[in-house]
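Here we show just some of the chains, and they stay where they sit in the whole.
Order of writing sets the labels: A and B. Residues in every chain begin at 1.
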Amino acid sequence: MRRRIIQFLLALAVVMIPIGAIATVSHMTKQEQPVTTQAPSSQEYESKSFTEMLVNFWKQTGIYAILNPQEGVKNARGDEITPFQQSVGRVIMIAITFVLFYLAIAKGFEPLLLIPIGFGGLLANIPLANIIGDGGFIGELFKAGIENELFPILIFMGVGAMTDFGPLLANPKTALLGAAAQFGIFGTLVGAVALSQLGIFDFSLQDAAAISIIGGADGPTTVFIASKLAPDLLGAMAVAAYSYMALVPVIQPPIMKALTTPEERRIRMTTKRKVSQLEKMLFPLTVLLLTILILPESSPLIGALTFGNFVRESKVVERLSKTLQNELINIVTIFLGLSVGSKLAAEYFLVPETLGILLLGLVAFSIGTAAGVIMGKIMNKFSKEPINPLIGAAGVSAVPMAARVANRVGMEEDPTNVLLMHAMGPNVAGVIGSAVAAGVYLSIF
Amino acid sequence: MIIEAIKYMFLGMGIVFLFLYLMVVVLEWQHKLLLKYFPEHFEEEKPKSDRRERLKKVAAITAALHHMRNS
């Protein structure tokens, strides 16, 4: 073992000593040699000495790039990148992607999205590489599916094919809980604008609207709206949306408990009516017709969702349904995650707006949860059949996590009270609700 | 601008409620209609999970055999 080390230290010395020497010199003289572009193409390579080669190589290492940030440099997409973002910024962002990996793997937070997004972020922060630019593979994926809204739409098809709207059909009025929870979106819009007026943040009305959609607790809707209304904020918005969706078991219970009495949390809901296959099959068509009549701007999102669901419930195209639920959504999840992750590059993420987005996203989630619970209390008061206000919290979407949380909080009071299927109604209604909210924004802006 | 945002809040929540409320109304009306004209669709279906059932049986028998064999 030691012999090997000696042997290779010897070999290494041949390589490392000149590199080190040159590096020191180069570092001392770098003020005099302005580097205008990050990856200078060597035209007349014939005349270089080996030392020059080593210098060139050294200047193309990531260590050099991080230690020697330059003014006025542009990234692979042509956007400016400050010296801070080139050096410490990249290190911070790489650390953040590692935190995302930790959350995804050790804590089980939405790993299907956070792992591709995190890895995309890792790749996006590599100095000198052109991965997120034109011709780079993540840049190409971004063009192929985010710029033209294709990836979130395909995800929505898969979500439609995976979702059973039966619980909603068994108790349609719980859909109103899914409506109330969208107050997380519109309430946050007002809050964001107010904070901007107060000079705390600096968001335009359009940016504020985009950010508030995080309160819809729906990943693809957030990516869809962000790429339309505020493409620069896409990275932070997606990270906020998926992170808070993953954090639902942490964020929601305190709010739910604060707004309900133990008696309310113990309310048992009556068994729901039978749902026929025919009803399930008609449901996506009904929802789409309503969308056509009332809010055509929502039709890309709701169209994709109902298409996937119709493929599922028609029962005659099982192979298409299976493909939507598996291969297609998996492939698109990988591509979408990597593409969205490219917005975790330091130059896009380490900007003042990010903090505002993370904060407002959390506020939006909390408001949505509270609005759902309060609506549940109101409905319980006015409805003949008892309604447990806890299922209102599931109205934010975040399917099926929010419904499970509602169930768990209910069981803490009464372990025999199973709310899961009752909570699935507002939960899936919340998906439709936030797609409608997205349509409202699209029709305004 | 804050007034503007509040207006949009009312507009947005109004539309969301309008949409989902109409959906509830249509779904309940549709349910009644289906119940009236296609009652057969709401009858108890025979459980179709035959295959899974059989697989479970295979597993059960195997487990039993395994138990017998090991004891």
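Convention: a residue touches a chain if its C-beta (ideal position, glycine included) is under 8 Å from a C-beta of that chain, and two chains touch if they have at least 3 such contacts.
Note that the coordinates shown come from a computational prediction; the quantities given were computed from them, not determined experimentally.
Asks: Per chain type, how many copies make up the whole complex in this structure file?
Replies: Assembly composition recorded in this structure file: A x3, B x3.
In the analysis below, only the chains that are shown with their structure count from here on.
Asks: Under the definition above, what is the set of subunit B residues touching subunit A in their complex?
Replies: 1-2, 4-6, 8-9, 11-13, 15-24, 26-28, 30-31, 34, 38, 41-42
Asks: In the complex of these two chains, what residues of subunit A are touching subunit B?
Replies: Subunit A reaches subunit B through residues 169, 172-173, 175-176, 178-180, 182-183, 185-187, 189-190, 192-194, 196-197, 205, 208-209, 273-274, 276-279, 282-283, 286-287, 290-291, 294-295, 429, 432-433, 436-437, 440-441, 444.
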